[in-house]
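Report on the following structure.
Some chains have been omitted; the remaining ones sit where they do in the full complex.
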Amino acid sequence: MTSAIVLGGSRGIGKAISDSLKSLNFDVFAASKKDIDTSNLESVKKFLDNHNEVDILVLNTGGPEAKEFFNVTEGDWEKYHNQLFLGFCLVLQKIKINREGYVFLISSSVIKEPNPKLIISSAYRAAFSEVFKILSKDYAKKNISCINIAPGPINTDRTKELIENVDKFKKTLPMGRLGEPEEIGDFVKSIIQNKIKYLSGVTINFDGANSNYIF
Amino acid sequence: MTSAIVLGGSRGIGKAISDSLKSLNFDVFAASKKDIDTSNLESVKKFLDNHNEVDILVLNTGGPEAKEFFNVTEGDWEKYHNQLFLGFCLVLQKIKINREGYVFLISSSVIKEPNPKLIISSAYRAAFSEVFKILSKDYAKKNISCINIAPGPINTDRTKELIENVDKFKKTLPMGRLGEPEEIGDFVKSIIQNKIKYLSGVTINFDGANSNYIF
Amino acid sequence: MTSAIVLGGSRGIGKAISDSLKSLNFDVFAASKKDIDTSNLESVKKFLDNHNEVDILVLNTGGPEAKEFFNVTEGDWEKYHNQLFLGFCLVLQKIKINREGYVFLISSSVIKEPNPKLIISSAYRAAFSEVFKILSKDYAKKNISCINIAPGPINTDRTKELIENVDKFKKTLPMGRLGEPEEIGDFVKSIIQNKIKYLSGVTINFDGANSNYIF
């Protein structure tokens, strides 16, 4: 039976991915913050004691609250360095991804078009995207596909926290709406279900035509 | 019944996409070079006389033979300007994509990492990718998704023409193999089948972790 | 004596570069549209009959008037294909750049962040940037540096044509002002004057921190 671990699997995009993988009758561990808190390296290590092998891994975590550069404290940097970068590195150093498997990273559109209010997220998610790109070539030898999904504005609790007037904001978007977490869940599912393997080492904007950069 | 037109639909990646859309019981027109030759604007216009509306459009065409810059003639530039750029522009100016539809562009990984032997293709496919990106924001208003797939080394007749020793070449690739056209066909199908709409305005490398650029 | 040819050298950015090179006591040919009109291939060829060798070449030309996609005619595409792309290709195929020389391309920030009103420019300037990148590796063998400068909003007649209310527009810019053509002229001069050669194969945004893309 195919096994999957979805970090941050109890809410938002992570939950949507978990649910869509469950619909394939996979053995899905939808990890909540209680199971593994990537901002706490002890929690990460404890989690890895009990989970050391998997077919499908989804690296996903919430982002920090909005904070501009001059208000970010040393403690903030260190906490989110763990949460958005180092925790994921430890996971990939320890967990064995089985042959023919998949690793998905849920990053953010801010890695390409950084956002002053999301400066922590812009920085550390970009950093981990570098690691992920490098590793994709290694994993390729075992036919493991690494796919970085970079969501734009998605209809999650987090977006509602970050955006003051969501209804007004929607009207500024090319599709006039936020993306739904289920669209990302379905996208992940459809790749796995169709055994699409040559899609690897790629960053996929998932933003309803909102970004402006050519690629 | 959902209608689809696949340009360059009789061979290689285009055929694989046509076949996968047919498996969804769509009304698929797999256009061959006889139906529409995008290097010939008269042929394009004639085709558009008979096809002026569609749900799903796949812009796809073969590339020029390998030629280094100093050997490219004025005639070559003009022919492939039509084939890889202007023909597609005329198509998009004339054909109506129905609401909730899809436009796929099959470009190439050379748009991001240009290749001296494929200089014509690098140039004009990049040019059309700019047009496509711009239009994605317009099409978004009608909930039409525009997806640019940039294939790397795929197992097609063309690759066999371009690469001298395919077996040796394969060993240099991260996955140790070429991609199969069917993987792209399945990918396109899975997006449509799952009604994934928020994936738009995006360029998706499809290259088995072969590219080196971070995004 | 060092020789230089500046296409589009009679106005705007081209003139500023010509003037700055003249201040180095170079033999500068500031070509006006009368000397060479890159939209007219016959004019290009005639020019090349009389100019077949140079130390420093600046590829620069005005852009088309603002036009959205659905209003662009076949004639527009073909004219600007010549002006922004093919004319430059012919020049580089024919003219000999001397060892230790420089080729500058003045493109535009729209190659990275395409603009619907400047769709023609976005497309063909990106196409030529691909050619230029490829050639930079060839030219490197003769220690010729190729530098693509991608200006953002610069204080030229053209900007005044394109922007309705320049004073209002300025306030939206990070520096609260347009760039001056002389800044680009000085930049080009300073690179040459200091014999900076390892700067090659690069695209340099010159936009006063206006672009949003990370690179």
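Letters are used for the chains, namely A, B and C, taken in the order the chains are written, and counting of residues starts over at 1 for each.
In the analysis below, a residue touches a chain if its C-beta (ideal position, glycine included) is under 8 Å from a C-beta of that chain, and two chains touch if they have at least 3 such contacts.
Computed from a predicted model, the values in this text were never measured in an experiment.
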Oligomeric state of the whole complex, in copies, if 3 are shown: 4
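Simple rule for what comes next: only the chains that are shown with their structure count from here on.
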Same or different residue numbers at the chain B/chain C copy interface, by half rule: same
Separation of mean Cα positions, chain C and chain B [Å, integer]: 30
Chain A and chain C, separation of their C-alpha mean positions in angstrom: 40
Where chain B touches two or more other chains, by residue: 111, 129-130, 133, 137
Residues of chain B defined as touching chain C within the complex: 41, 69-70, 72, 74, 77-78, 81, 85-86, 89-90, 92-93, 111, 114-116, 119, 122-124, 126-131, 133-135, 137-138
Partner chain C, residues of chain A touching it in the complex: 111-114, 126, 212-214
Chain A-touching residues of chain B, taken from the complex the two chains share: 111-112, 129-130, 133, 136-137, 139-141, 143, 145-146, 152, 174-176, 179-180, 183-184, 186-187, 189-191, 193-211, 214-215
